[in-house]
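Note sheet for the following structure.
The complex appears here minus one protein chain, its other protein chains still in place.
Per-chain numbering from 1; labels A, B and C assigned in written order.
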Amino acid sequence: MSSVSAAVLEKFEQPLRLTTFPDPGNPGAGEALVKVDVAGICGTDVHLWLGQLPIPLPNVLGHESAGTIEKLGAGLERDWRGEPLRVGDRVTWASSIACGECYYCRLKGQPTRCLTRKAYGISYCASDPPHLRGGYAQKILLRAGTALFRLPDSVPSEALIGAGCALTTAIHGFDRAPLSWGDNVVVQGTGPVGLAAIAVARVAGAARIVAIGGPKHRLHLAKSFGADAVVDIAELKTLEQRREAVLAVVGPYGADQVVECVGYPDAVNEGVPLCRDGGQYLVLGQYADAGNISFNPHTITRKQLRMIGSWGFEPRHVDRAIRLLEQNTALRDQFARGITHRFPLAQADEALQTARAWAGGKVVILPNEEPAAH
Amino acid sequence: MSSVSAAVLEKFEQPLRLTTFPDPGNPGAGEALVKVDVAGICGTDVHLWLGQLPIPLPNVLGHESAGTIEKLGAGLERDWRGEPLRVGDRVTWASSIACGECYYCRLKGQPTRCLTRKAYGISYCASDPPHLRGGYAQKILLRAGTALFRLPDSVPSEALIGAGCALTTAIHGFDRAPLSWGDNVVVQGTGPVGLAAIAVARVAGAARIVAIGGPKHRLHLAKSFGADAVVDIAELKTLEQRREAVLAVVGPYGADQVVECVGYPDAVNEGVPLCRDGGQYLVLGQYADAGNISFNPHTITRKQLRMIGSWGFEPRHVDRAIRLLEQNTALRDQFARGITHRFPLAQADEALQTARAWAGGKVVILPNEEPAAH
Amino acid sequence: MSSVSAAVLEKFEQPLRLTTFPDPGNPGAGEALVKVDVAGICGTDVHLWLGQLPIPLPNVLGHESAGTIEKLGAGLERDWRGEPLRVGDRVTWASSIACGECYYCRLKGQPTRCLTRKAYGISYCASDPPHLRGGYAQKILLRAGTALFRLPDSVPSEALIGAGCALTTAIHGFDRAPLSWGDNVVVQGTGPVGLAAIAVARVAGAARIVAIGGPKHRLHLAKSFGADAVVDIAELKTLEQRREAVLAVVGPYGADQVVECVGYPDAVNEGVPLCRDGGQYLVLGQYADAGNISFNPHTITRKQLRMIGSWGFEPRHVDRAIRLLEQNTALRDQFARGITHRFPLAQADEALQTARAWAGGKVVILPNEEPAAH
Partner (left out) sequence: MSSVSAAVLEKFEQPLRLTTFPDPGNPGAGEALVKVDVAGICGTDVHLWLGQLPIPLPNVLGHESAGTIEKLGAGLERDWRGEPLRVGDRVTWASSIACGECYYCRLKGQPTRCLTRKAYGISYCASDPPHLRGGYAQKILLRAGTALFRLPDSVPSEALIGAGCALTTAIHGFDRAPLSWGDNVVVQGTGPVGLAAIAVARVAGAARIVAIGGPKHRLHLAKSFGADAVVDIAELKTLEQRREAVLAVVGPYGADQVVECVGYPDAVNEGVPLCRDGGQYLVLGQYADAGNISFNPHTITRKQLRMIGSWGFEPRHVDRAIRLLEQNTALRDQFARGITHRFPLAQADEALQTARAWAGGKVVILPNEEPAAH
């Protein structure tokens, strides 16, 4: 039996190590063996590498990937949309599986808070067979029940991974805190989630969109994704300066919706005053527990705010993302162009460090490319 | 021209002083001169007396009152519902007037955040004519544009003031954060707003309602207003004990909705963990700015919360309150019975101190009763 | 192997015939063999018997039943809520299974419109093994994937079946067309769905509820379920008379919500004018295709109506119904008392004819009682 290479996180803050695992062979009922074509490096991967979230080690990271079906298990004949699945199809998949049976899945309609949810590239220990449960590998074995999506011919795998889980995260966020067309929107943060939030707000008919972030090349991206104005945190260094710059665009009372896509807890205290009274504050970026802030709850009452949290996404948001890329050529090209660095699997650690350095655009691993591809 | 007595707050933390002002005589167009029958002492009045909110001095307090129409200005022929108004009618009125023309009133549908909103018993300086703009007085002169409501014969003025602005505040809160019938609800606080929140949650079909508060006589009231279970903060002294007691009733994942009616900022950190993931946290009690707390915004994202603020109420919520008391005999009697102390105007300061001492139920002033009425 | 008795519909409009089928023996994985304790006769069963809906013959009717678990298939260890299931437990089950995978289940969140939905007692041919797929039988074999609910000790099976699928239908209806507490409601029809709609509207905090229907004993029931006023169609014979009677209670502009629970198409033309402009008209009763009416679509635009359809219910609505009966003692007793006729399985046809004659309250079959039980 042949073997499969994977880049493994064995110790936090230590280089990923290239390892081989036995090829899983024929998948079980409902499973799929997929050759990974593109594995995106998500900002969360950097947090995982730093040990800031509780995950089992060793671990094959990679939760936003696209690949080609190599083998289909018994009974797996259709993708999540009901379209036929065949060996050789290009696919992506939802990173998590919700059980569909627990308190949150069934009784409360909150599958992203499923009590037994596990995510590829995050929740699986690479010591446990079948080992291959992350995208930083030549192949991944997808469990029965995974929401698989056949990619339309018009949607290149790189466009999809260029958008990454940031896009589905933003889509889910606006699902919980819907925009009305014509609303003014402030997006805090110009990382991947921030850019995706700008893109979705633009599609959904936002009137004016202001992005706060940096550095310059990210602000340039923010504009290309649809921001009407950008606020450079390197230039406007005080809260007051930034607030003035934002209100100059959205009006003196603040925006109808402010979307936090930063991750630093302090962003909340900057963002709330940018929101008009009775507006929505969507807390989209506080994925990691980065500690407490000094916060005044009187603000919530007095400003009559809606502060809305959003965690992960469901398969239907992946579907929405694919449909968006299928129908919106400009956006598709933009996300594809957002990939600035490509690495072979052997350089997975370098890929991760590049993403960590926050130097360019999206960084991806091409696990089945020869090292020269870079 | 005759004169009108009023109890005036001249200096914060000093006794109210009984003063007389000239009788306003014939009201102007759209105005109404009303003899005050019952003026409730709201917890906010205690905050105002302590100087914790910025108000002009001197000031005739009293923002929840009912009275009898003495004179009607030209053109004021119907109440807010369109019912005919006549001299001698028993009435109440919304404490605030929203301009109907500003950014919040017109463009954003948030009249409680009206940019020029003024409230009787709070925002008017008693030095300025016509002086009589609060309930702690024999008469009040209501401005044109005030939302007046003729009281149905079946709704005694004391039942209405027994409910007070706490009821309209709770009604507005649930308007912004609607319950679905069958939801489990936790109410933090058993002051007037907490009791009103329990009452409204019960009417709206809540499944289980747990109230956290004290002292004993308030918990007894909480049960009589519809709480299925109560948690006595004097007995269960740690967050963990109280959390266990709450979850024993609403289930291990928390309540669908938690309503904060406490006012201490720390209540937010106690209440959020009582809310199930994806649930609603209604911040109803943080009216005064009582300072900051150490708060973790990661919670909002991870628990997928909706934290919803609510400020004041609109005339339609006063109407809803009157209709509720009209239709629900049991609730009407309960609110009426909730009045435990009645004072003549001359003892307005004693009334305020009684409310401040938090010793009994609702305290009211009967400004046109003789001193012996007490 | 022993045999199981069932009452079978072999030809439309012909008497049900008592037949025996082989006992299914041990259930397959995920399946459950349940002894039927109570099988309700639903109005739909009468329509099915008359051949007004396309169903396969022969057919074991009965889609609202409660029973006792006799055997559990492999892996079926918990009910829909996650509570442990054991042989001997009293249970009920959702009458339909949605596939969870089709366009309506997955992409559009409309599981009641699942493309391959099948309902016990309706969609299964009794000629096909395992034959026992309806409630008019001593046993029913429930498929893997059925939403099973263990009944709380406090909820007698007869209370549940007394409410029947009418209650879950009403709960689903108000889920699609939510009431706000304080709304005025008109319920057209005082059959089982109408009574259930009254009960749910009352629980959800409706202000005034008017029921239109008959005969007298049904109107009496309507009042006991919470109607403030009833309109007897035998007394007020013209639309205009009935409209006047309704408006006398809900006010001259109509009700906030009108719920059609009649089934005759003409009811729509009677109901729409009872609805205030901008109100909701919930079409809950048009389950069978009873033909066209002459209808003016201008009304929808001019009255700014919301006409909302509702089909069937989901497992979570069954859960809601059980929880309601568990928590609301009065309602539970009322539904239990609503059963006026009980028949042994041998008299299943007499049971059906009794229901058809519309003479009393709820009619049920007790398939495992001896004939003398009647």
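Operating definition for what follows: a contact is a pair of C-beta atoms (placed from the backbone, for glycine too) under 8 Å apart; a residue touches a chain by one contact, two chains touch by 3 or more.
Note that the structure is a prediction, hence the values are computed from the model and not measured.
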| item | value |
| --- | --- |
| Touching residue (missing chain; options A:Gly100, A:Pro129 or A:Gly182) | A:Gly182 |
| Listed residues A:Arg90, A:Lys139, A:Arg208 or A:Arg276, member touching the removed chain | A:Arg208 |
| Which residue of C:Thr19, C:Thr68, C:Gln110 or C:Thr340 touches the chain not shown here | C:Gln110 |
| Where the unshown chain meets chain C, residue by residue | 103-104, 108-110, 112-113, 176, 251, 253, 256, 260, 265, 268, 276-278, 283-311 |
| Absent-chain interface as seen on chain A, which is shown | 174, 178-182, 200, 203-205, 207-208, 320, 323-324, 327 |
| Interface residues of chain B (partner: the chain not displayed) | 78, 80-82, 100-103, 106-107, 315-316, 319 |
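One rule holds for everything that comes next: only the chains that are shown with their structure count from here on.
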| item | value |
| --- | --- |
| Whole-Å gap between the CA centroids of chain A and chain B | 45 |
| Contacts with two or more other chains, residues of chain B listed in rising order | none |
